[in-house]
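With one protein chain held back, the other chains of the complex are shown just where they sit.
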Amino acid sequence: MYEFEYQKPASLDDVARLLGDEDAKLVAGGMTLIPTLKMRLAKPTQLVDLGAIPSLKGVSEDGDAVVIGAMTRHTDVNRSDVVKRAIPALAAMAGMIGDPAVRNRGTIGGSIANNDPAADYPAAVVALNATVRTNKREIAADQFFTGMFETALQPGEIVTAVRFPKVAQANYQKFRNPASRYAIVGVFVAKTPAGVRVAVTGAGPSVFRVPEMEAALAKSFTPDAIKDIAIKDDGLNSDIHASAEYRAHLVTVMARRAVQACA
Amino acid sequence: MADGSIGTPVRRREDYRFLTGQGTYTDDINRPGQLHAYILRSPHANAKLGRIDTSGAASSAGVIAVFTGQDMAKDNLGGLPCGWLINSKDGSPMKEPPHPVLAVERVRHVGDPVAVVIAESLGQARDAAEKIAVDYAVEPAAVDVVAALKPGAPQVWPEAPGNVCYDWQLGDAGAVETAIGKATRVVKLDLINNRLVPNAMEPRAAIGEYDRATGEHTLYTTSQNPHVIRLLMGAFVLHMPESKLRVVAPDVGGGFGSKIYHYAEEAIVTWAAGKVRKPIKWTADRSESFMSDAHGRDHVTHVELALDKDAKFLALKVSTIANMGAYLSTFATCIPTYLYGTLLAGTYTTPAIYVETKAVFTNTVPVDAYRGAGRPEATFLLERIVDLAADELGMDPAELRRRNFIPANAFPYQTPVALQYDSGDYQSTLELALKAAGYSEFEARRQEAARRGKLRGIGLATYIEACGIAPSAVVGSLGARAGLFESAAVRVHPTGSVTVLTGSHQHGQGHETTFAQLVSDHLGIPIESIEIVHGDTAKIPYGMGTYGSRSIAVGGSAIIKAMDKVIAKGRKIAAHLLEASEADVEFKDGNFTVAGTDRSKSLAEVALTAYVPHNFPHDELEPGLDETAFYDPKNFTFPSGAHIAEVEIDSDTGRLEIVNFTASDDFGRIINPMIVAGQVHGGLAQGIGQAVLEGCVYDKDTGQLLTGSYNDYAMPRADDLPPFDLSTHVTLCTHNPLGVKGCGEAGAIGAPAAIANAVVDALKPLGVRHVEMPLTPERLWRTIQRHQPRAAAE
Partner (left out) sequence: MQKTVSLTVNGKPASATVEGRTLLVQLLREHLGLTGTHVGCDTSQCGACVVHVNGEAVKSCTLLAVQAEGANVLTIEGVANGDTLHPMQEAFRNNHALQCGFCTPGMVMSALDLVKNNPKPTDREIREYLEGNLCRCTGYHNIVLAIAEGAAVMRGEAPPANPHGVAAE
């Protein structure tokens, strides 16, 4: 990779100040950034490590919600008694990300701020109707993910935590790319307090919901209720691993399996 | 001698260093004052190479030198040679374009090396390389083999019109046509053998070093055959005598064929180290490996099998297009010819066979041997067409094979495609496999799976392969430019311990252990007193290295021969010491004994005498007990077996699960059953990888390598594979002292066909005849869709 200066500030204010340099990049777990830098696909002059800021770590209960600090690792979400009890599907999903060593470093904040089209967390955040907290404001899930590798975050804005309403009935089904093990299609179905939500990752440039499935499931929360709902393949991702048409097909299959697994 | 004897699962001696992180792989070696090389590679598949401006790089921080093909041309460096001459049908020799170490005037594949930066650190070298300005005039590329043959396709080499390297044939075209004309049934199939990237876990690396005091060059390299590299690089590229060139292949992290060849990077670091007078290290990144290691397979084939009314095979006709890539790699030309066409009899008595292979240049990475090297390709097409015939005849695939097997009493068996099999018993391995796989109870399992919504299938493949390469005169007559003997020096030390210097190389096969077992068994000494040395041309007599499952058959036989020389000399010395006639002295269990008495001398006592020759027959013998042998095999060896795969397909997603895999193999005598099983496991994993997961993909228009990393090239992982159920049946090789056949490639040879046959079996209710590899979820889903149009919504 290209050489850079490395900083590990102890406070969010210091982070914000360092981000004043437009060629500075935040590093959370580094599981996406460091491989990107190794490929020389990015050339930051400064790397700002969020690992020394204690307020960004940890899982806590907040009434009818669970709050997960942005620097909480996938391993910790997967093993958290709080998450396993309150939103078991989220704990399970965190255990499907990468591999064990990757999960020991990768973070929820890093994942959602990056918004890789094949990442798992965006589907969870949207399906569970979570709220993303930053150092400046709160952003609803439906507003957060705006495009391929794009989010609503402003320059210098840092994700600090994600607040998930507690949801008992939910499930995530992931159809993996056999090479990268990222999601070719990942469907997160949740019966949230605000209604049924179906969020799809991997299939398109960014996570999307399927309103037609949500409506059908609201009437009857069964796999059969959505078995004939096909999604259109225009605009879906297509590559050597999976065509848009196949991904569209998999969305329905994975959604049905997710509903089945909620039972 | 229970510990070291043949046939026992002795634990490996090399494991200690690997398990404690004390292996010495090439990148682990650091030479004093060493510099680092970074190679600039072409980002284009086909482009005229114009000016290369290295001035910015040369003046970069830490940079010692920047070299291009022009610099090498000024030093009269030769190109990388091809080691096997193939003649076309019309008798003309193959087209053999030059293969410069660094590209001159044109780049011919993405990854083609263009320049090298030598700097104090790798980071500096890489930073500097970005400052090299290269004028590329990009042109259309010939990417796919079939497209490359079409009129108007971009020409990779002006000297190879139509992109044809050679158009070869073997067998009797006339007899085949006649048989097809008379046949009751002719079954036809078009199929692809998918292109693979070998991906040994250790990326290639090389360190060149020049000793000013002695004028000697040393190359440390990740090679399967250091002597071959010394010969090829010294004679053809750098024009230096072997006596001034030492090549060391230390611990090597897997090869599978990809580390046989003499690669540009070896010549680059060796030559450049001589120029800058400092050691130079190069290590590939994985993405660099993808575009610089030789790839494997990549055949497109049309096959026809003719049968009579009793379902006996009458004739086989095969027409193959094989991808050579942009340059001829060291053994590329023999893979789809003499390591392929000669295997088309398989385990069957087919009397008439004809095969033609057109080798084609494309703007892709060179293609050469990869585990199995020609035999997986032959087995795949043969076992697919046999299964298809069984299907068309409504016959059990096992029964059709049985009916056509070469019977166990028919050996030696002369095939119609040059090879003569020495021994085999295909019936027994098939029966063993069928029983272990529960073949006759499969239908019940198919129905149970259907109740779970899964399509379950069972498929088998019986294979033969030719390995233990090779009789030099035979391969020489077929165009090989090298001999294929093996060397061994057995050095008994004065105090009785033994060092064996073997021309074989190990990069996972466990020779340090199995060869020591051979020696312990043959010389009757404890295994702890034996040292097996390999990999350094300064220590070892000229050997051809390890590939083609040859090490036990050829390398082991050389060791036996050398040991027999030691024993013969030892008997003379012992006879002298025991004042007996040589004819009365027997050697057994490490002792030379006068027959019928208890008067004996141990090997250690004889060795001490040989080196302290006070009481010694100087009139007849020289001192010392150190014998070298070269073994040239009399024939190939012919392992065979039966592989059975059982699979389940999720028809909603097309995802394939391998539920069971059974292999029954005949490797002749088995030296260490644990190591042999490990070889089969590894081969099966690669064969399953080819069948289900792996496929090297190029963009058909631009020639860009789309599967250039593990993000896109699917390597088999532990959760992709089942446990393996193995068994063996032994028929001894008749022509080497140990009766061994070799086992390294068998898994990769039989598995793809077994899996493909299982998948077709699972999809047979839908009328599916064939599916191409890799059997990806989308491919299976689409196949199912095509054959089962969706019912209208209920």
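As written, the chain order gives the labels A and B, with residue 1 at the start of each chain.
Basically, a residue touches a chain if its C-beta (ideal position, glycine included) is under 8 Å from a C-beta of that chain, and two chains touch if they have at least 3 such contacts.
Computed from a predicted model, the values in this text were never measured in an experiment.
Only one of B:Ala160, B:Met233 or B:Val252 touches the chain withheld from this view, namely B:Val252.
Among the residues A:Gly51, A:Pro88, A:Gly156 or A:Pro205, only A:Gly51 touches the chain that is left out of the figure. Of B:Glu177, B:Glu216, B:Asp285 or B:Asp536, it is B:Asp285 that touches the chain left out of the display. When the omitted chain is restored, the residue from B:Gln70, B:Thr349 or B:Asn711 that touches it is B:Asn711. Chain A residues in contact with the hidden partner, per the touch definition given at the top, are 1-6, 8, 30-31, 34-35, 37-39, 47, 49, 51, 75, 98-102, 104-105, 180-181. Against the chain not shown here, chain B presents residues 8-9, 11-12, 14-25, 27-28, 30, 123, 199-203, 251-254, 256, 285-287, 507-510, 673-675, 677-678, 681-686, 709-711, 715-719, 721, 723-724, 747.
We adopt the following convention: only the chains that are shown with their structure count from here on.
Within the complex formed with chain A, the chain B residues making contact are 123, 127, 287, 652-653, 655, 693, 697, 706-707, 710-715, 720, 776-778, 781-782, 793.
Touching chain B in their complex are the following residues of chain A: 2-3, 39, 175, 177-180, 228, 240-243, 246, 249-250, 253.
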